[in-house]
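Take a look at the structure below.
The complex appears here minus one protein chain, its other protein chains still in place.
Up next, chain A:
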Amino acid sequence: MSASEPTTEIIEADILVIGGGTGGPMAAIKAKEANPALRVVLMEKANVKRSGAISMGMDGLNNAVVPGYATPEQYVKEITIANDGVVHQKAVMAYATGSFPMIQYLDKLGVKFEKDGAGEYNMRKVHHLGTYVLPMPEGHNVKKVLYRQLRRLQVAVTNRYMATRLLKSRDGAISGAIGVNTRTSEFLVVRAKSVILACGAAGRLGLPASGYMFGTYENAANCGDGYAMAYHAGAELANLECYQINPLIKDYNGPSCAYVTGPFGGYTANNKGERFIECDYWSGQMMLEFWRELQSGAGPVFLKLDHLAEETISEIETILHTNERPSRGRFHEKRGNDYRRRPVEMHISEIGFCSGHSASGVWVDENARTTIPGLYAVGDMASVPHNYMLGAFVNGGIAGADAASYCEGVDLPDFDAGFLKAERERVLAPTRRDDGLTPHEMEFKTRRMVNDYLEPPKVTAKMEIGQRRFAEIREDLNQLCARDPHELHRALELQSILDCADMAAAASLYRTESRWGFYHLRVDHPETNDDEWFCHTMLFKDEAGRMAHRKREIAPYVVDVAADEMAAYHQLRVKTAQAAE
């Protein structure tokens, strides 16, 4: 590969969106709708047609705020409670009020939601308190619908370019990003007035037990690049110690989605077939009860459906096996798993960052703005909690519209040519070696250490050892070797993963209390300490280039939550285990 040096092309745009999965396309669409004259570039590591978490479609909306079923106020309250009060309510409210208009917009574009005979949305109750789930049994065309709209609005799509670093102007505003082609290693620099990050979760942090590098849950292209780019550009990241940990199907390592089956009568059960949590909706408290059940010897834990009627089971099968993760049905087939006869064993996933299901991410306000002028973040990598697919769409839309008006007030900013040169060298360094360590082994080792030292229950002494191991791996980066563009792209991903591992450890050590159930269960600080830690924790790169922290006050609530209501998610354990019907 070192035979000919990869070229660098520089293009100009008004808005650059990075990540063409869910929130990214919607940001591009809403920016164009706000001002069709804007030049909007969508940079995607894979191919926008099938990229991101919703590659194959989606089973349903997990957080739809539909009039008649829930009000934005009720939703904001539920999400506040589910997150132990540490939320920026205005951002949750911005999502909640944008939720129904976005459903109607998607409906108009051709996304299919479940409706009853009268044509009304068929809402289901899954959350602890309110009704927010809207099934999408025919939800496989979401990407097609988005793609059609991108073409209609003439958004410029650049597939197979992985963004590696953000560009900033002399006065500290965002001014574009550097991308590397995953097949040729050629560079594409997009200068822009505004950048919207939509790079998804950090789904390659912990290591699955399967022996494969990639799990079957999160799209493995989402390896934490967005978090790493925001960090290196100087943006603040919020509450990263609030990990994502999910209940998955054991071995398959993909979604088990007990909460999808909940409205049909399915539930999570222990080895006696008994229900032990009142609500299958994912939260740190729910995961804590799940973990305790495994620890207590009452595990394994199962997804139980065998008590249901045949027609109900076939309906569940159609939803779970044809849409979002069709390989799930194939897994069951090989195992001889039949929902009718036997419950399916579940397990606890490895750790990651993801606000889609949990709460951490690049800090954004109610306009999806980060702490850097002109830089936005949306979807799983932005700090709005429990945002799921609809949240990625709504906040993508908010960011697109806000960025469109931001662009009107600014000229194309300058960028630092010296920085670009240095970044080229960093990117290409692994191609300058003929021998050394492969991206695979360096990634494997990093993620094995993540499992060994960062998983909850979090132990201070272990996390400190983890930090030492990550530092050693960082020193080994000067041996990292990539023999072709594909390996180079994995080598760059590894470096994002290592950044995220460092951030996970540092953030977890900073918050010296326990909060969010299992997500931040600190053995050395087992109590929740509202006096000191009822705040957001912000992680950022300081002037000297070190990882630093500060507390951010929680802005006054826009929806009041009474003290007794706040504890609702702490009472998820079934009082006396009830026998299976």
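Basically, a contact is a pair of C-beta atoms (placed from the backbone, for glycine too) under 8 Å apart; a residue touches a chain by one contact, two chains touch by 3 or more; residues count from 1.
In this text, contacts and distances are computed from a predicted model.
Engineer: If you had to name the missing chain as UniProt does, which of "Rieske 2Fe-2S domain-containing protein", "Monosaccharide ABC transporter ATP-binding protein (CUT2 family)", "4Fe-4S dicluster domain-containing protein" or "ABC-2 type transport system permease protein" would it be?
Structural biologist: So the chain that does not appear here would be "4Fe-4S dicluster domain-containing protein", according to UniProt.
Engineer: Which one touches the absent chain: A:T7, A:Q104 or A:S327?
Structural biologist: The single option touching the absent chain is A:S327.
Engineer: Among A:L16, A:M449 or A:C481, which residue is in contact with the omitted chain in the full complex?
Structural biologist: Residue touching the absent chain, from the options given: A:C481.
Engineer: Among A:F214, A:F540 or A:Y557, choose the residue that contacts the chain missing from this document, as touch is defined above.
Structural biologist: Of the listed residues, the one touching the omitted chain is A:F214.
Engineer: Applying the definition given at the start, please give the residues of chain A touching the unseen chain.
Structural biologist: Residues touching the hidden chain, for chain A, are 46-47, 49-52, 55-56, 160, 182-183, 210-214, 216, 219-221, 251-254, 325-327, 330-331, 334-335, 435-438, 479, 481, 483, 486, 489-490.
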